[in-house]
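One chain of protein is taken out of this complex; the other chains stay put.
To keep things simple, chains are lettered A and B as they appear, and every chain counts its residues starting from 1.
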Amino acid sequence: MLSTMDFFWERIVPNLDKGLWLTVQIIAPSAIIGFLLGVFIGTLRVFGSPKIRKVMDVYTAIIRGVPLVVQLFILYFGLPSIGIYFQPYTAAVLGFILCSGAYHSEYIRGALLSIKQGQLKAAYALGFTRVQTILWIVVPQAVRRALPGCGNEIIYLIKYSSLAYIVTCMELTGKAKALAAQTFRFTEVFFAVGLYYLFLTTVATWLLAWLERRLSIPGFGGKSR
Amino acid sequence: MLRSEKRTHRLLRLYIPPDSGWRGTLSALSGFLACITVFCCEKGMPEFFTTLNSLIPQFFDKLLVIWEALPYILGGALVTAATIVGALGLGLILGIPMAVGQIYGPVPVRLFVRLYVWFFRGTPLLVLLFLFYFGLFQFIGLDVSAFVASCLVLGLTSAAYQSQIFRASISALPMGQMKAARALGMSDAQALRNVILPQALRLSIPGWSNEFSILLKDSALAYALGTPEIMARVNFVATRTYTHLPLYIVAAILYFIITLIGLYFLRALERRARIPGYNM
Partner (left out) sequence: MRPEYRYALMNTQTPHPPVLSMRNISITLGGRKILNSVSLDVERGELKVLIGPSGGGKSTFLQCMNLLVTPDAGSVSIEGASVNPHDKKALCRLRQDVGMIFQDFNLFDHLTAVKNVAIALRRVKGMSREAAEERAMHELGRVGLTDKADLYPAHLSGGQKQRVAIARALAMDPKVILLDEPTSALDPELVGEVLAVIRDLAKSGMTMIMATHQMDFATALASEILFMEQGNIIERGTPGSLLAPDSATRTRDFCTRLADM
């Protein structure tokens, strides 16, 4: 039997590295498209017609009220019974996008509502149309206000990407589970995969803090106001 | 008549002259349906109708399955509720001292709490569940059931989050509160117990409600250990009866209802704990 260190370097690391790549492939599109979807939905929830607002509010309430596991189960195991089939990867990414879009939209909505009426009035008084106002005045401000919340959401997404294993996507957690079941060395393997995720979340936290600094403008964000 | 006209779908309105009564509406509607039928058949879409035909009796079968499985699944809801209560309680018991330690404690304590929070907030719950249930608990010779294990892991994770909620509300209190308590001759521990915590805990209730709904959703992951809660039981029935979609929707509705009930109680708690001047 291999010693712990040897086991770590010879078995765990090569195995998990393969899973890590898939995890990144899941996270990247989910985070980006999810955020854009969130901006879209959040904007509709504030500026849409009453009917659209209602629909989007219901969507957000449902997604936020139901565990992500259940959503993934519906997408991957449930929808085939009405003839819709997804690959595991597609189901996972789709589930993450729909879910994080709803959560992002909540932050975006709050940020949009926090923008003072005067900003809109000033834009209209300069001859901006409604769409131009939203695009050039409201959204740039709202995104900065929403950034801390949305950043948190992306950290959550990284952690919840482990649920892709449930729809049989062999990413980090899936690989770890398989390796652990093979070797019966649960503690080492899961501790190692925990470190992998800690690495991902810590790096993401740094990147988001950096991005927040880059985009920071005097008068926005917690400290200066 | 005006009302019903207003409600006609925009697409239909194209076919209906505005002054035709319900007869006109009906004939336009049937014409519309006929068009769709002919179109579908000509395009070679009869499968669509056969699936529709088989779906209707299937629908009642599924309804029966759900009806029969409901008591079993509701039992799972009790397990879910017990898990959350246990986890929230453990998180509260551990979270408060951690928050106090992180603010008032000596450097090693602060470091420990920061490390703890970093670890539990940065690692996926699923990995933590596997790590503790299959690994650490066995490693230290703790033989616990899946239910207790998921309670413990959820509680430990929740402690990390709750400590940060309490920390935020303690630091939100004005500095003068601690000073005033000391000026009255209270020890730091007395000041904490009698002055700081009663205020901070009130401020924490909204964050705590949030933590509750997150924890409830996370508790669905306990099924991966085999805890007989909602998801595990729904899965069990689903794979044996091939009734996936309807049962998962039932599960979704159940979680929704539990969230609503929980938030109702928390709001009642918030009302009862309210003090004039504390806008939460």
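Convention: contacts are C-beta pairs under 8 Å (C-beta built on N, C-alpha and C of every residue); 3 or more make two chains touch, one makes a residue touch a chain.
Everything numeric here is computed off the predicted structure, so don't read it as measured data.
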Could you list, sorted by label, every displayed chain in contact with the chain left out?
A
The one residue from A:Pro14, A:Pro29 or A:Pro140 touching the chain left out of view is A:Pro140
Which of these touches the unseen chain: A:Thr4, A:Gln119, A:Gln182 or A:Thr202?
A:Gln119
Of the residues in chain A, which ones touch the absent chain?
116, 118-119, 121-129, 132, 136-137, 140-141, 144, 217-220, 224-225
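As a working rule, only the chains that are shown with their structure count from here on.
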Round to the nearest whole Å and give the separation of the Cα centres of chain A and chain B.
17
Would you mind writing out the residues of chain A in touch with chain B in their complex?
62, 64-71, 73-74, 77-83, 155, 159-163, 165-166, 173, 176-177, 180, 186-191, 193-194, 197-198, 201-202
Mind pulling up the chain B residues that touch chain A in the complex?
51, 118-119, 121-128, 130-131, 134-136, 138-139, 213, 216-221, 223-224, 231, 235, 238, 242-245, 248-249, 251-252, 255-256, 259
